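Note that this complex is displayed minus one protein chain, with the remaining chains in position.
Chain lettering (A, B and C) follows the sequence in which the chains are written, and residue indices restart at 1 in each chain.
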């Protein structure tokens, strides 16, 4: 906890409340999607981020719109933390034409490039090269931007992990690789699939800093990310941060989660819960008050309700949208 | 050198002479191919192994026919060390029907599965998964076999490096990963393309032993391989050995090698040469005599000459061979 | 003896019966056991694949023969290629065929070519089972039908079964086969039930099946689209048009004879395939007939396929993405110049 106290001054009350709000937005949004999914209204594969809020928010607290992030199949949390519109997100998850991607992408592909959110990604490991590319652009354009790659413990065994990080390292790119080690890839435990002791250990292979933090301790994530983002912005190259976390729901909606133990589930939903802990921290350190935070809770509730209403009322895309947006232009009209 | 002396006893005179012979076979075979290539007789892309003999031979000295190896585009040395027939190899490189692969594979695909040689491979990084599969077979068949994966410093940045080694590690497979770090991948220096300090350092990512040896010190390679092969045969899982070596010729035949310095080339062809050093070692340690070794040199000269003659005299494949060997059987004749 | 079981169970039976018969058969893939190494899991609490298709196999065959893999497709598919080359008969599950992007080299440049490059001195008795197909609201990266990509590769055999009975018999044949076979399972068919024989039986690879006889029009349909073609055929019957529905069952080898004979009889050909239209199975079959069956044809060869676009997420778009009986009828109407057919 000492490191936390040293850095703590840098976390202003304003930033802290922004973070709290984003975390609550993620939680409530996901709880809502979970509930709606069970009624059959939401189609497709849906992977919920609830439980992991501290990671997305602790990292994105250091970013602004010009910075890019790459995400995963479990992308709602990253979207919210990076500032995507809740209505546009919910409509997208419903497959509506008012969605951020006009309903063409869905939960696994929500994106908002204007916010620096390069898309949830249905391909495990897909984000490593993409983050490197965004980092390359930042380096070449010299615009001070950084790129963050969020990835799971399962993705850490994919070849793109190796190729992406090596490349970022040799080119000294402003990229932060953030592992969300929630203990499982689908039903497979991290310890079974990964031969490393910790994901952070793998930083040695690339001669970059690697550290493991309690990914449900918002302050710990915030501080580790701060160090990494600063390094990146200073031209000192990439970093790897492993956040130990937990997903409150199953791998996807419909998963019976038999592989989890009830003890671990209980613990994570209560004593270890990131939002409860962050809330306590804010109050104890006088960064906010119970009333203020309660106000945020209610405000978010309304925002999520609005998002649902927006999504429900929005129309489905028209059939003529099927083949648009494949190319910028396909048949070249010009003459030689 | 102390470690060398401890183990030295295990290297019998017979084994030492076999090793010397294989190293000379590789050198003379490659020098011959180099010469013939320049006359335009040999078609295609040819990558020569001369200079790296200590690696293939130091490792394969611990293997027999039931053990498997995977190789690279620079595969002639691995073939010879694993016991492939020189005539069949040379004929293959000439594209003749008497070649080990009937002329269909050529230099980049020479193979002899009956000798445990799973093929040179035109795909950089192609060998990692294949070696893992051979190791899996060995583990499941409980036949005491091991698999060796030879790969270059360039390949060490490919995603398959990561996926293959991780898999071998979690399944505790009898696989030895042998890096041939010759300083370059094509014209690109190891230090430019690789963010690790040494390839052996990357073993940490997989919780397996990793060590770097002078890959032009035959005894050093032999001993490191001995430890790794023993571990593997004892069910203790994979190892990673990095051998620092050098290719006497260019990346492929035709390469002007401008990226090398003349000092490094000279040094490697003389003071650092593996065959010269091994020869001296054998004589100094009374494992052989100058006369005996000279006899081997001459014997090999004849064998390589025979191989060339065999290749030259052999016929090219007939046109009807074009579409055979694609499948074991393609149209199923049986009735339901 | 047959009984009604689902497509998923038919696949499961094919695997378990083959594994019982031959100790060299192993199954590997992401979560094919599914948390098998989690101590507290009891009986069939392990996933058995993301869709539960391989449920129960870990209990019967144990961890040595049913292996969960890391999320590393190149790693484990490549390992399966080599395990096959060195004496095993692996079944590797590529969860979604869309993930071939992570392991195409292992299939195209290793598994498919080793035998040829080695001059025949290797065989690769490997089956890659993989899920394909749209209609599951799974969006662009989990809905493709990529059998055309594999059919193009010499050294690969390609099977696309359309019903549970064929799935079981063809999968057993694939596992028995000494070549690499890619076996496609449509995720929207898993719950479809039909009569399936008990016990061990094979259906030869490379033999098409005529799912409906007819003299007036040949519809060659692939995978799930066979059901759509049969629905269209029933409607056409109301107009007195007898469509013959040919199910190739394997695309490589392709049973050219059965297709050509059918067109020789009907003089009309429509190909129905949900995959994208370019350089794909539909164009392949069309080109076959435009060459070897040209003289049989009385009308242009028509194709009903997905459009040249990724698969959209939104239900309203995905539904128009897919072929349908209506789309087939529209094509028939044009082919025989009878507008009234559209309205059936």
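As a working rule, a contact is a pair of C-beta atoms (placed from the backbone, for glycine too) under 8 Å apart; a residue touches a chain by one contact, two chains touch by 3 or more.
No experiment lies behind these values; they were computed from the predicted model shown.
Peer 1: If the hidden chain were put back, which of A:21, A:72, A:166 or A:245 would touch it?
Peer 2: In the full complex, the listed residue that touches the missing chain is A:166.
Peer 1: If the hidden chain were put back, which of B:123, B:176 or B:229 would touch it?
Peer 2: B:123
Peer 1: Which one, C:69, C:86 or C:102, makes contact with the chain that was left out?
Peer 2: Candidates C:69, C:86 or C:102; residue touching the omitted chain: C:102.
Peer 1: Considering the whole complex, which of C:3, C:63 or C:278 touches the chain not shown?
Peer 2: C:278
Peer 1: Among A:112, A:186 or A:223, which one touches the chain that has been omitted from the display?
Peer 2: Checking the options A:112, A:186 or A:223, the one contacting the hidden chain is A:112.
Peer 1: Quickly run down the residues of chain B that touch the omitted chain.
Peer 2: Touch with the absent chain occurs at residues 43-45, 95-97, 101, 103-106, 108-109, 121-125, 154-155, 157-159, 185-189, 192-194, 256, 258-259, 261, 316-319, 321-323, 326.
Peer 1: Could you please point out the chain A residues that touch the chain left off the display?
Peer 2: 68, 70, 99-105, 109, 111-114, 118-119, 121-123, 126, 128-134, 136-138, 140-141, 159-160, 162-164, 166-167, 170-171, 324-336
Peer 1: Which residues does chain C use to touch the chain missing from this display?
Peer 2: 74, 98-109, 112-113, 116-117, 139-141, 148-149, 151-155, 252, 254, 276, 278-284, 286-292, 294-295, 297, 299-303, 307-310, 312-313
The definition used in the following text is that only the chains that are shown with their structure count from here on.
Peer 1: Going by CA means, which chain is nearest the middle of everything shown?
Peer 2: The most central chain here turns out to be C.
Peer 1: Which chain maximises the distance between its CA centroid and that of chain B?
Peer 2: So the chain farthest away from chain B turns out to be A.
Peer 1: For chain A and chain B, let me know how many angstrom lie between their CA-based centres, rounded off.
Peer 2: 45
Peer 1: So how far apart, in whole Å, are chain A and chain C when each is placed at the average of its C-alpha atoms?
Peer 2: Distance between chain centres, rounded to whole Å: 36 Å.
Peer 1: Mind pulling the chain B residues that touch 2 or more other chains?
Peer 2: 159-160, 162-163, 166, 170
Peer 1: Touching two or more other chains, which residues of chain C qualify?
Peer 2: Residues 69-70, 72, 74-75 of chain C each touch two or more of the other chains.
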